[in-house]
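As you look at this complex, bear in mind that one protein chain is not there, while each of the others sits in place.
And now, chain A:
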Amino acid sequence: MSLMLKKKVDVHRVYALREAFNLFYFEDDCIEDLNLLLIRCVISSLYLKMEDERQFMAFIFGLGGVLCKFFAHGACLKGDHCEFSHDWKDPSNNVCTFYQKGACSYGSRCRYEHVKVSPLQPSAPSSSAYPCQYLSSDSVRAACPSRAEPFTVVPVPCVARSSSAYPCQYLSSDSVHAACPSRAEPFTVVPVPCVTAELSASSRPFFPPPKQVWISKAGHHDVLGNGNDGESKSGNPADLAICSFAAAGDCPRGEKCPHIHGDLCPTCGKHCLHPFRPEERDEHTETCAKKQKHLESLKHSQEIECCVCLERVLSKPTAAERKFGLLSECDHPFCVSCIRNWRSSSPTSGMDVNSALRACPICRKLSYFVIPSVIWYSTREEKQEIVDNYKAKLKSIDCKHFDFGNGTCPFGTSCFYKHAYRDGRLEEVVLRHIGAEDGQTALGLPWYFALKVSLIVWLPGLFQSKAYHVFI
């Protein structure tokens, strides 16, 4: 994104922009212009240099009344210049956006709330739910001091979606341009003649089946519209976030902490089990046990030395080197870099490919591929798991030789990588039929197997395939 390249983008602004995109429904033409305006506002740091503009931005995204995440977690680098509120009384937007998109790598350890996007379970207050709430607040006038008439922000969620109910007259592109004629009034909002009054009364029936994140939030806005900040805090105990300090080990506020402290996890010894979310508890217990097991095997792996460099594999200087290279056929430990170097050293040096290079340096057992792993296994099952995970990972990566069908992969059907065409179709395994001399049909192999045999001698290391063994 050019935004990332041109400007030094801080997290807040990107966040704001993302929210803006959520707010405005893309496919509506009239809104497109408003969108542009918004983007211009957001990406230009000039707009954010001045107090007024900052307030405007905060207002237009409804950030002003939302508790700053960074402040809430202990440190906001922006201090007084933060677009978000640094007032503990304000509701926090502690929703993990990654979780809502489907993948938060922190899992149960995430300090943000994992709220599912569903109309049944109204999400925690989010900035996008707010614009309407602040229409009458002083901040509006403060943000637009030069204007006498009170401005409203486009009541985004509702109008954007229910265009049939609200013909886009308020949002026509002309009005957008007119509203923003020059730099002198950069932060003009579309002057929508108070839509909010209608909205609060009639917005509900117009909600189409919820598809987007903000829909569910919009449903929540009626509740918030009552102006009770405390209400969002005190609802269902399962909606409350647990204290992230306590979850990380120690909460400096102790008993006085405004957040609830989680129960103690017996495995990791941290107060990170949410007392009112059984699913999350189970998830955490499970991942925690897995992690513990991983740690133990990691500890056990520390001592293991590579037989090529004679060093401890996990004490190597760079992170890339601190990996084991497992051989498929035997159980001798090596660094992945050492064993790959050895296997890829040129056969011209007089060493035979099969009996020396691709054999285990210790037991000389022939292995066809090397599996990288950060831990050393102690049982056969563990090894199998590592191998399976590795193969599954490679299978999800498109083969660069196959190149979506444009190229030919020397490894053919035994390639570990994904052979799929651009439309997602997988390559079919074709066995060529050869008419044998005696009139019977013999099963032949695709021509590239012949190529493979000659190529595979040159292509060392990881990419060796078992097919070689079979066809020679």
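Just so we're on the same page, a contact is a pair of C-beta atoms (placed from the backbone, for glycine too) under 8 Å apart; a residue touches a chain by one contact, two chains touch by 3 or more; residues count from 1.
What we mean here is this: contacts and distances are computed from a predicted model.
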As a check of understanding, state which of "Protein transport protein Sec24A", "Peptidase C13 family-domain-containing protein", "E2 ubiquitin-conjugating enzyme" or "Ribosomal RNA-processing protein 44" is the UniProt name of the chain not shown.
"E2 ubiquitin-conjugating enzyme"
Out of A:82, A:308, A:330 or A:420, which is the one that touches the chain we can't see?
A:308
Given the contact definition stated above, which residue among A:285, A:328, A:341 or A:414 touches the chain not shown here?
A:341
Among A:302, A:355 or A:378, the residue in touch with the chain that has been omitted:
A:355
List the chain A residues touching the unshown chain?
307-311, 338, 341-342, 345, 349-352, 355-356, 359, 361-362, 364
